[in-house]
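All protein chains but one are shown at their positions in the complex.
Order of writing sets the chain letters: A, B and C. Residues in each chain are counted from 1.
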Amino acid sequence: MSLEFEKPLLELEGKIDELKKVAESGVDLTGVVRQLERKAEELKHSIYSNLSAWDRVQIARHEQRPKTLDYIRELFTGFHELHGDRHYADDAAVVAGLARFEGRAVLVVGHQKGKDTKENLLRNFGMPAPEGFRKAQRLFIMAQRFGLPIITFVDTSGAYPGIEAEERGQYEAIASSIALMTELTVPILTVVIGEGGSGGALGIAVGDRVLMLEHSVYSVISPEGCATILWRDASKAEQAAATLGLTSETLTKLGLVDEVIHEPLGGAHRDLSLTYKAVQMALSKHLEQLVKLAPDDLVQQRYDKYRAMGRVQREVKV
Amino acid sequence: MSLEFEKPLLELEGKIDELKKVAESGVDLTGVVRQLERKAEELKHSIYSNLSAWDRVQIARHEQRPKTLDYIRELFTGFHELHGDRHYADDAAVVAGLARFEGRAVLVVGHQKGKDTKENLLRNFGMPAPEGFRKAQRLFIMAQRFGLPIITFVDTSGAYPGIEAEERGQYEAIASSIALMTELTVPILTVVIGEGGSGGALGIAVGDRVLMLEHSVYSVISPEGCATILWRDASKAEQAAATLGLTSETLTKLGLVDEVIHEPLGGAHRDLSLTYKAVQMALSKHLEQLVKLAPDDLVQQRYDKYRAMGRVQREVKV
Amino acid sequence: MSIFDKFRKQKPRIDSSEGDAVPAKAPGSDLWVKCSGCGTAVYKKNFQENLKVCEKCGHHHKMTAQERVQQMCDEGSFFEWDSDVISMDPLEFGPEYLNKLQQDRAKTRLSDAVLTGKAKIEGLEVALGVMDFHFRGGSMGSAVGEKITAMMERALELGLPTVMITSSGGARMQEGMLSLMQMARTSAAVRRLNKAGLPYMCILTDPTTAGVAASFASLGDIILAEPGAIVGFSGARVIEQTIRQKLPPGFQTAEFYEKHGFVDKVVKRVELKRTAYELLSLLTRPLEVISES
Partner (left out) sequence: MSIFDKFRKQKPRIDSSEGDAVPAKAPGSDLWVKCSGCGTAVYKKNFQENLKVCEKCGHHHKMTAQERVQQMCDEGSFFEWDSDVISMDPLEFGPEYLNKLQQDRAKTRLSDAVLTGKAKIEGLEVALGVMDFHFRGGSMGSAVGEKITAMMERALELGLPTVMITSSGGARMQEGMLSLMQMARTSAAVRRLNKAGLPYMCILTDPTTAGVAASFASLGDIILAEPGAIVGFSGARVIEQTIRQKLPPGFQTAEFYEKHGFVDKVVKRVELKRTAYELLSLLTRPLEVISES
């Protein structure tokens, strides 16, 4: 999968590879190659330091971008996935389980998109059914019982919009998940690692700290959905993305995101180990701070944090 | 519907009615009628004071026996039925709602069998699906939040044994309902008004006081089921009924039932207003006692009560 | 005197909206409205006296927040809170959005899509929130979230039960993620009511969907709904696009959700006040013998 805005770079990189192959047969192209490599490096910088909101959306949705299970594999030890909501089903769009992060027992929960079509079908493209939120709730309560911090990874285009999901109370599942997270007495750390899609994201994303990878996006509605509503034209998604304020910078400015985790040049998928390291360090720092808080303080601070999220004014009547 | 053991009495009563009709046309039959009436009264006593366990099963299952909604209509005011488990469905085999009993706000929950085929189909013959138990649980928790006593009416042949009920975790629904009832901080009064069928009954029948109408039955397995297992012959249900200890007397002796509510001669359906009055008085008495207890004492006493339910001995090894 | 005449006395900010019913186009059409359920033309006076419920088909038309207050509260008992809280333009959508807000404020005489305050229902004091679909489709931005959260916090201070009458298409897109966060903010406030043992009742009216359905609207101790009200998370159009087939009739109605276990009771508008009162009394006045009416 190549992204539109990366094409000039990829073409140049392709040319360099070709020249290198030719060079292997004895022709001396060192100078030319070096020159092109410098050019590629410049191009890379100019492309990636001027990413539009829509470019970000593309990166956030990139199939090769690390997913929840990648982070679990790389940053956690002894992970045991736990299944089921104890009511109806196990939803593979949400993975959850116990594991250790830097030796500390925690509950990990995250949306899981697939890396290919087969996995996407299994996991319904990471779009949770009500059972996904209810599995999370069940395990949140268990984590609370045993005093385990909770780490959630957000990566979904949204809750699944299907007949059966509606029948089984998609809205109720999201609401009760959000409400539960506001009152849990254990630390909650959330990282938006890819796409944060509306209520389906928020259902597992009410945290004491909400972190966000630099090129992730988090939006009240998909750019396509927004464009359809505003201009009755889904192809104007690019324009919608620009207005929705879905980037990590804007969300930080609005006070909705606590820290942006910087990504390697070109996005997380271009240097996985750097990405994992960055996420680990961020988690580690915040977790260490949060576990020091008394449960009552934690809950009060979380309440105050969300209480402050709004921009209103008092109307002056003339 | 006439019961087998009642037939001689019903025949005699029919004969008396006939004679009375004849008498209306001028013939003096006063003496004969009076004699037969005396005989009928004696027969009634002799029949109803010698009811076998199997006779009881017949009375307990009688279509005209008062059902949960009858008690709600007669003993409660301002009943508002509340629907749904907030997860999957509303189960009509279990009715639940808020109402007042002698002016006091309470939660009422009960199995509801039908009085005819149509209602039986709607209510699945009073056999709960998992959603019935989960509706009860949701409302138990609400009652606890607001300090409302809980009154449950038990009348089911058992939890529904179907594919979908199993898929949706019938066993889990019953278990969590039982467990919840053991720890609720509000008074729980249970009345077995008809058939108490195994786990499907117990799922709403863990009470601080368990009352039982005289001719109700409460059994670990249906007599038919027991006969099938013991003798591979469902028609030996009568024999099984006798051995299962399912009558109110036996259960009182075993310490599993706190009070037997006496029924009119011939069973509850033969004198409804007497029955309602008797149930009301029993509920009133016990409720008054229970509301005086502090929540912690209530829970502790309930624990102790169930803790004591067992007959074991220490084996003396020789 | 119609119910709305009464309201006029009580509060001046009456909206003459016909809800989703439209003025009939015949001559003298200002006296008639056309039912959006069955198309029947109804004499406007009767329509309003009947609480905007069609006498023929029973369709419950949308009400303004003020009409709702009139319907649900004892006369003269409503005292408004936060009437001056308005939204800003945090994403700089620009004057178009601000103008629309201004227009809707003028049209509805509300500061945003919810009216909050203290009121009495059959003598029982409650905190009351009423959403109004006529204000930006009842969408929830910062102002709606703020007013609802503040209302619940006041209910907590005053020890009042809370009644929330909802009508909303969901989050307000133009306020972006701030809008989404109102779901968490309001839900957190509901849980404080729960913890304090104060009853919280939701009354879902047409429509209650998306971000509002998925937050405070489905967290009630008791959830009532008006007949035919559309409830749900995803909109019908989005679902149809996803599954590429038409939705079954009755899908996502109040009755559908009662059957599926998410609504305690579907209650006709005419019975709503009494029902709400009786249920709230059961939770707040446990020992009182109340009269049956």
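We take it that a contact is a pair of C-beta atoms (placed from the backbone, for glycine too) under 8 Å apart; a residue touches a chain by one contact, two chains touch by 3 or more.
These numbers were taken from a predicted model, which means no experiment stands behind them.
Listed by label, the shown chains that the missing chain touches in the whole complex are A, B. Contact with the chain not shown here comes from a single listed residue; of B:Phe140, B:Phe153 or B:Tyr218, that residue is B:Tyr218.
Within the complete assembly, B:Gly162 is the residue of B:Pro8, B:Gly103, B:Gly162 or B:Pro295 that touches the hidden chain. Screening B:Leu244, B:Val260 or B:Leu298 against the full complex identifies B:Leu244 as the residue touching the chain left out.
Contact with the omitted chain, checked across A:Leu43, A:Leu82 or A:Ile163, is made by A:Leu82. Contacts to the hidden chain, counted on subunit B, fall at residues 159, 161-163, 165-172, 174-176, 178-179, 181-183, 198-199, 202-203, 206, 218-221, 225-226, 229-230, 243-246, 250-251, 254, 256, 302-303, 306-307, 309-317. With the whole complex as reference, residues 77-78, 80-90, 98-100, 103-105, 131, 135, 142, 145-148 of subunit A touch the missing chain.
In this section, only the chains that are shown with their structure count from here on.
The greatest centre-to-centre distance from subunit B, using averaged C-alpha positions, is reached by A.
Two chains share more touching C-beta pairs than any other pair, namely A-C.
The central chain here, found by comparing per-chain C-alpha centres with the mean of all protein C-alpha atoms, is C.
Chain geometry summary: the mean Cα position of subunit A and that of subunit C are 34 Å apart.
Work out the mean CA point of subunit B and of subunit C, and you get 42 Å between them. Multi-chain contact residues, meaning those touching two or more other chains, occur in subunit A at positions 168-169, 172. In subunit C, 260-262 are the positions where the chain touches two or more neighbouring chains simultaneously.
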